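As structure tokens, the structure follows; a few thoughts come after it.
Note that this complex is displayed minus one protein chain, with the remaining chains in position.
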Amino acid sequence: MALIHDLIFQGGQMLLVLGLAPLLTGFVRKVKARLLRRQGPPLLQPYRDLIRLMRKDVVLAESASWLFRIIPYVVFAGTWVAASLVPTFRSGLLFSWTADLIAIIALLGSARFFLALAGLDVGTAFGGIGSSREMMIASLAEPAMLMIVFAIALIAGSTQLSTMAAFMNSPEVGVRVSLGLGLVALIIVAIAENARVPVDNPATHLELTMVHEAMVLEYSGRHLALIELSSFLKLLLYVSLIACLFMPWGIAPAGVEPVLLIVGIAAYVGKLALSGLLLAAFETAIAKMRVFRVPEFLGAALMLALLATLLRFVSRSF
Amino acid sequence: MVVYALFGVLALVALAPVAIALGASSPATNTVYGASFIVTLALCVIALLALFGHPGPAPAVVLPLGLPWLGAHFRIDALSAFFLVVINLGGAAASLYALGYGRHENFPQRVLPFYPAYLAGMNLVVLAGDAFSFLVSWEFMSLSSWALVISHHEDRENLRAGYVYLLMASFGTLALLLAFGLLAGAGGNYTFEAMRAAHPSAGLAALVLVLALVGAGSKAGVVPLHAWLPLAHPAAPSHVSGLMSGVMTKVAVYGFIRIVFDLLGTPDWWWSLLVLFIGGATAVLGVLYALMQRDLKRVLAYSTIENIGIVFAALGLALAFKASGMTFAAALAFTAALLHVFNHSLFKNLLFCGAGAVLVATGERDMEKLGGLIHRMPQTAFVFLIGATAISALPPLNGFVSEWLTFQAILLSPQLPSWGLKLMVPAVGALLALSAALAGACFVRAFGISFLGRPRSQAAIAAQETDVNSLTAMYFLAALCLVAGILPGLFIDALAPVAQIGVGGHMPVQTGVEWLSIVPIAESRSSYNGLLVFVFVAMSGVLAAFAIHRLASDRLRRSAAWDCGYPDPSPLTQYSAGSFAQPIRRVFGTLLFRAREIGEMPPPSSTRPARLTVNMHDPIWDTLYVPISRFIDYATDRMNVLQFLTIRRYLTLVFVALVLLLLVLAIWP
Partner (left out) sequence: MQGLTFDIAHLLAGTLVLVSFIELYQDRLTALINVYAAHAIVLTLSVAWQALAQHAPHLYITATIALVFKAAVIPLALRRIVIRLGIHREIETVVGVGPAMLIGIGLVALSMVVMLRVTAEADPLAREDLAFALSVVLLGLLMMVTRRNAVSQVIGFMSLENGLVLAATGAKGMPLVVEISVAFSVLIAFIVIGIFLFRIRERFDTVDIQALDRFRGERR
């Protein structure tokens, strides 16, 4: 019986992240537009865009190979699986032990690896510039992310997300400077990974400064829809990750108590909305960086994470 | 068991004269590689039987060879058995591959005799049970591989590579010789049993460790002793390159493990700092060098250096835990190192085979002249992609598993007693994470520029898919990469007896864990299930494809590339290997390689093209090797005088030397 419940909740989480991801992006876009005193597209616009793209024909470049056609599915599947392994509204996911935090990050790394290959496949200058810069950003963001995981895992004594969330929810955490540094670094990495301002601009096209959009320039139709959906999912994943590690309040424990579940879902939606608001406000307030300022920005994240790991040793328990 | 193994080695050695007799005749290639394939496969089975067979003291075979008072000892224990598996699995795959690849050799008589001898040499190193036969086999392996490196000696570059290789190999053997000498002590008993029983003092142990690191490390390619590796490995024929990178570096790792973990006992903890640091630096520098190369095989050779760095970092970790008495954590780190040894032997062999297939099809190793091969060689591209994904440590393939285990071992570092290690280990973790991310960039570049995009040369347009034998070998290796990635528990359990020898403990048994996960410490702490990750990703991908094709649209049109409306028909407008690496070169290379870009713009109204020149310096070559070679030049210049002395002066020299030696004898206590 418990197994069936767990199975239902795991499936529910997969559908939930898939359903909520476009909404989060739509919400961020809406808030940004309102902050700029524009009307902005409706909240549900991302869904409409996805459906429209899915129905359209794929226009494939003549020099594209079989790999180019498979990659959208690989990227989508990798991101979706990673996103459904991060606890959102209820801990104790059935398959949470399939991949710990390191493996989830590596899964996202796989998705990026293939996406960068897709950028090179058609053999255009734009695709190449996107791939090359994406890998440069990744070469700093990934170690920074792993160091953040180290810092938090050394404190929580685990890389298993459910255990980490449970630890963060317990009173023994206290206020730790390592965690603060880790949070700042994690936010920087999340901004870079999701190609947000100031690292990249998700709204631009036809600009030499773009990274992610340049890489997927040759995609169209259902392939583009999947790539877009993956990037929505990735944003949701990072927000859920930050929420699960640094705002673990309200996550329902493993069980079927309806009240707790409702509280859990409400808390999750609330956290998403809050993060979306903050992200939009931040993006509105700041300007995009030159590409070669980005390494310094991400280098700072790497340093912060290293510092967090070091400072962990002067905390109470040791 | 060891007798059968020795017969196998004897068969390989006997194959060398057969190859000489057959010369360049057409059946020679098939005979030699076919026989090598069968023998290595048999040796692999023997090694597997030994690994899974009953543990216990391994009976040694003593042959009346070598030093009269010592004889030649051979035996198989779990550690040798594991490395025998690595060697012969790689050897079998390379031989099968060479059944196809070897036909394209212009002068097969230069390769064929040395190939089985080289395989025999590597096997003998691992089988050896005393220092003398170990060193003789080691030299045998070095020399036969040197002959293979210079088999294409028409090319001046290859001759230079062979020269540097020979120098470094002799230097490494010298260091190993000294290490064994110190281990054997004044008594001079050179069997491994006697060395294991003797417990050297702390200072001596440290010296042995450093010598082993220099000797084995120079063969494995740790920075700064790596200089020969990227020259020599690509110079050999591709299947031999694969063996040198994938297998011979592992034999060197075996040498290090045998001396430091098995024979030496437990050195002080702070020596592990040296191994850890060298490992981390090797990993990062190796992959950064790899990113700067445009020769496909050289990229692979530098990436070998990176992977050796990862192995050595994990070994250093194991050493630190062992010295601190944390057997369990030491077993975890040690198993991670061994698993990475195994994994790397698979995918590096695979990648070199793929590079060889490209070389045969196009005659090019330069990535700037390749491109678009995925259309002409889809199967090679597919297996190369699997190898590239595996080596970039991406789930669900095997490279990720060993890196994941290493990271888990690093996360145990707070339990270490010493402050230096506590702070150093996470820093090494950062270096490993950096190298993993850069490896991803490196292989996006290697695969993306060579196989994807549009062809950059006539040769790339005319490429043909490679032959069946080569493809079979590559598919076999790729399948193993996948199996080791999704069922890592089996491999971890197989390594338990090896870890028992190395660190005196092993990881918990993994085969009993539910759903075939791997749980190195405790389930609440960390777990990973490659199988489920693979199944989930495959299922959701297929599900998404099915749903979209059924419910939305499955139509497809071909048209010219979009490229923001400015598509250019010339393939030169694509990103090249150099331009792909440019951002990373600017971020990391400015400091490390003193990379400078000089852009030269023509004046207005001039039709000259703009030029971009990039200057880079190899920091290690400049600061270490150049001064040493200058010093040697200087010293030999001074010594040159000795060639032009009169007989009386020569006699004086001999006389003085004699008196000095007598004096030393007189003073010696």
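Letters A and B mark the chains in the order given here, with residues in each chain numbered from 1 onward.
In this text, a residue touches a chain if its C-beta (ideal position, glycine included) is under 8 Å from a C-beta of that chain, and two chains touch if they have at least 3 such contacts.
Note that the structure is a prediction, hence the values are computed from the model and not measured.
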Missing chain: touched chains present in the view: A, B
Chain not shown: contacting residue from B:69, B:419, B:644 or B:668: B:419
Sole contact to the chain not displayed, among A:20, A:181, A:195 or A:252: A:181
Among B:572, B:591 or B:647, residue touching the chain not depicted: B:591
Touching residues (missing chain, whole complex) on chain B: 419-420, 423, 427, 591
Missing-chain contacts mapped onto chain A: 174-178, 180-181, 295-296, 299-300, 303-304, 306-307, 310-311, 313-316
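What we mean here is this: only the chains that are shown with their structure count from here on.
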Where chain A and chain B are represented by their mean Cα positions, the distance between them in whole Å: 35
Touching residues (chain side chain B, partner chain A) in the complex: 371-372, 374-375, 378, 381, 385, 389, 392-395, 400, 404, 407-408, 410-411, 413-414, 419, 422-423, 426-427, 429-430, 433-434, 436-438, 440-441, 443-445, 447-449, 452-454, 517, 519, 523-529, 532-533, 536-542, 544-545, 548, 552-553, 555-564, 567-568, 571, 573-575, 579-584, 586-587
Chain A - residues contacting chain B, complex: 51, 54-67, 73-74, 76-78, 80-81, 95, 97-100, 102-103, 106-107, 109-110, 112-113, 116-117, 119-129, 131-133, 135-136, 138-143, 146-147, 150, 153-154, 157-160, 163, 205-206, 217-218, 220-222, 225-226, 291-292, 295, 302, 306, 309-310, 313, 318
